[in-house]
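Only one protein chain is missing; all other protein chains are in place.
Then we have subunit A:
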Amino acid sequence: MARNKEALLLLIDVGPSMHTVLPEVEKVCSMLVQKKLIFGKYDDVGVVIFGTEDTDNELTNEVGGYEHVVVLNHLKVVDGDLIKVLEQLPRGTVDGDFLDAIVVGMDMLIKKFGQTIKGKKRLCLITDATHPIKDPFEGTKQDQVSTIAEQMFAHGMKMECIVYRGQQDMDGNTSVIEENDILLDIISKMTSSRKVHVENSTSLLGALRTRNISPVTIYRGELELSSEVKVLVWVYKKTSEEKFPTLKKYSDKAPETDKLATHEVKVEFEYKKVDDPSKVVPPEQRIKGYRYGPQVVPISSAEWEAVKFKPEKGVKLLGFTDASNIMRHYYMKDVNVVIAQPGNMKAALAVSALARGMKEMNKVAIVRCVWRQGQANVVIGVLSPNISERDDVPDSFYFNVVPFAEDVREFQFPSFSNLPSSMLPNNEQQEAADNLVKMLELSPTGKAECLQPDFTPNPVLERFYRYLELKSRHLDAAVPPLDDTLKKITEPDSDLLSHSKPVIDGFRKLFELKENPKLKKSSRRLLREKPSGSNEERDDPGNIVDAEAVNFIEHASSFKVEKIGESTPVQDFESMMLRRDGADWVSKAIADMKSIIMQLVTDSFEGDNFQKVLECLIALRKGCILEQRRILLVSTSFLHLKMSC
């Protein structure tokens, strides 16, 4: 059994008022189960729905009551069938009572796990909480809920609430909604768990944490205000990109009859001498070289070790500065959060005092960090205050890395004011722009902010997991199109667009855009930056349409060229380069091309062949780029050429 085994119970409201969002609920719950199948294979998951016509739960059988609550799936280790269950949640007919469902869920968790796996028992309630819960036999609803919350806490359970409030249901029953909110707040406060409100279906997809990552500190130690005053802190990651899953390479070379085949692919790296590619250099004979001008300087790791920069572990305060001195675009990496050592009241007080002081004065702190002993470099970062809104969560700092002097490239750009007036907007145009900015507001007053990062799921991952499930059922399924809920992330909201149509049209009319067709063709290709550091943005080369490469393949004629002739050397060369029926063709093509070029140069009379030579050279160069490894060979041939010119 896995050490981090978790038990999760989904409590889903399927009453009539929830019907509109149930498709999204189905999706987000299936996604959760899917991720568990990959990342938490040993976790238990159960599903309880409420607001149904029927009743089916143990508590009803034992003590009666608890109507309209159905246990759809008992707590058991996740399996693929559960997804099928969640994909077709029954639609209920009555207004559900979420408290009944919570009690049923708690009962299931206690019966199965008792006092074990504390803190790893999770309830997840998805409801709109717009309908009143039943009055208790004695005491108030508040008392009842408090008792339940105490029980939850005593058994180490956590409960997440996702309260969906669409735009439609704000009619009349506000008192009920308020009451329910207070009740749910009691639970969330007493069990230290989250309660979130979402207003649209896209946010609903992002609201549920579909993958549970146990947090790991990257630093535990002192925050040195000075050599005398130190505050004990822990540092966690606040944001960390959830990457596209790393897939395993798969080999289909093994015969199908071989049932024991692993289908694994081993990636081998070999280091070979440039002048003699048949010789493989063993790892111990390799040494790292660094560029110094045109030379490469070999430096052994031992020499390196002796002089390399070795900073001491620690986080030191350099000083405070105005928040406006650190511009937002200087933040370099994902963000950390710095909290006081848990349980250390004095440290928490110190962090709180500093954070609140910074907030009040609009300051940030500059710190120098070495998270681990033996870290290769220091990190300069900025601490900004994070004042907690919840009483049970202590204040903390966000930590962002800022660049070193070497990391900032001082490119100059023309001032807007120096541009010719034809490129500057006139008053009318400026007004239209102002209106546009005002109109396309995503955070209108009185309404929830749209596309809040905290509630916006990654559409690529959503799509990948959905496709994975699809493929597990139908081997050759096609990639499904992006559904409407996810499209709201990649495209502007159609309601907002139609609402602000006059403003957009006005804007469009005032500005004249003209395409320059000449340039469009010649320099269509997008530039890619040369990777100079590990963190540069990378792009899949396969996706950038390389016009030349395409041309190259189109040129390939159906017949097989075996020799490059003088009449059409370029075409011959390209066809030969594309011959894949033997490994030698590429080398032969380059060798032949070389001799053709030399011949053309020698035979040329007053440069009459030079145009052709140039074409050949260009073709040769293109071919070499595609073949990468031959470039060196060709360069030497150029030297010959230069000399004979």
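Assume contacts are C-beta pairs under 8 Å (C-beta built on N, C-alpha and C of every residue); 3 or more make two chains touch, one makes a residue touch a chain; residues count from 1.
By definition in this document, contacts and distances are computed from a predicted model.
Considering only "Guanine nucleotide-binding protein G(I)/G(S)/G(T) subunit beta-3a", "CTLH domain-containing protein", "ATP-dependent DNA helicase 2 subunit KU70" or "Protein AUXIN SIGNALING F-BOX 2", the record for the omitted chain gives "ATP-dependent DNA helicase 2 subunit KU70", by its UniProt protein name.
Only one residue in the set A:Met18, A:Met358 or A:Ile564 touches the chain that does not appear here, and it is A:Met358. Interface note for the absent chain: among A:Ile110, A:Val176 or A:Leu461, the touching residue is A:Leu461. When the full complex is taken into account, the listed residue touching the unshown chain is A:Arg368, out of A:His155, A:Lys313 or A:Arg368. Here the missing chain is touched by one residue of A:Leu10, A:Val71, A:Val163 or A:Ala207, and it is A:Ala207.
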